[in-house]
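With one protein chain withheld, the remaining protein chains of the complex are depicted in position.
Showing chain A:
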Amino acid sequence: MLRYILWRIAMMVPTLIMISILVFTIIELPPGDFFESHIEEMRAIGEKADMEEIEDLKARYGFDKPAPLRYIDWVTKFAMGDFGYSFEYRMPVADVVGDRVWLTVLVSTVTITLTWLIAFPIGIYSATHKYSWGDYGFTLLGLLGIAVPNFILALVMMYFANIWFGTSIGHLMDPSYINEPMSLAKFKSILEHLWIPVLIISTAGTAGMVRRVRANLMDELHKQYVMTARAKGLHPFRTLMKYPFRMSLNFFISDIGSILPSIISGAEITAVVLSLETTGPMLIRALQNQDMYLAGSFLMFLAILTVIGVLVSDIALAILDPRIRLQGGRTK
């Protein structure tokens, strides 16, 4: 086991190098660079671009150098903890991301927890009462949750929250609290705004999760060991929780790999629509503007979290289900 883990950790390095090359290439692909899109945007409002400063930035950040050199420059600095400079914000990437990370973690953790809290009981109910009215009802709700695009739901809910409760449209708090240090009033304002994005983002996730819990659990329910346990007189609920439910959790554990990155990136589109002060909209803007160090560093973070997440879920799976062999094909 330990050897396996060490091996996996060693493998992460080449994986990340491959990913960094991909990230860099993809960001380089569209024609033009940040400076061109910046000049265009200035022109859009009729402003004269400060050409001198732009030339200066170009030279300073090596945009006159060929791409491979810039890649090496970026990667080595990234490895040493310097995440580069955001041209859009004209400050180091680390400063730009700042507080947003915490708000994003808040939104995501609440959302993920809520998703689980709703999805598991419903999934278990649906599996044990399959083809009942309850099952059909939840299935219908679930399908609606998947079918309605999040951003539309966001718009509709924002409208009603504004009309009925007078909540300001979008954002995670009342704008006047944005620069304030955390206080009771600010926290209340966050709570007042938080439920909308949480509810919206969790609808789709919940629906998918219910279906997966239901399907996985149904596979297990009719297996022999369940019947044996029941025949021996174990309490039905205990039977359910201790054996088939545990077995059906495999999919959930392997999901952890994707949960980690989603905690810091969150549901981008919904966040854009709702103008949340999270990192998602920032990433999208960075990509649109070709603010490449900001976008690149961000994507690399997500990649690192994914790789770690996958490792964690592999280990957790092995612990949860002894039938899973870490050595894979070698034991055959």
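The rule is short, and it goes like this: contacts are C-beta pairs under 8 Å (C-beta built on N, C-alpha and C of every residue); 3 or more make two chains touch, one makes a residue touch a chain; residues count from 1.
Everything below uses one rule, namely that contacts and distances are computed from a predicted model.
Out of "YCII-related domain-containing protein", "Flagellar hook-associated protein 3", "ABC transporter substrate-binding protein" or "[NiFe] hydrogenase metallocenter assembly protein HypC", what name does the UniProt record list for the absent chain?
In UniProt, the chain excluded from the picture bears the name "ABC transporter substrate-binding protein".
For the chain that's not shown, point to the residue among A:19, A:75 or A:96 touching it.
A:96
Going by the contact rule already stated, which one of A:68, A:121, A:175 or A:236 would touch the omitted chain in the full complex?
Only one listed residue reaches the unshown chain, and that is A:175.
Touching the left-out chain: which of A:273, A:287 or A:310?
Missing-chain contact among the listed residues: A:273.
Write the list of chain A residues that the hidden chain touches.
31-32, 36-37, 40-41, 43-48, 50-53, 55-56, 60, 88-92, 95-96, 98, 158-159, 162, 168-171, 175-176, 178-179, 272-275, 277, 281, 285
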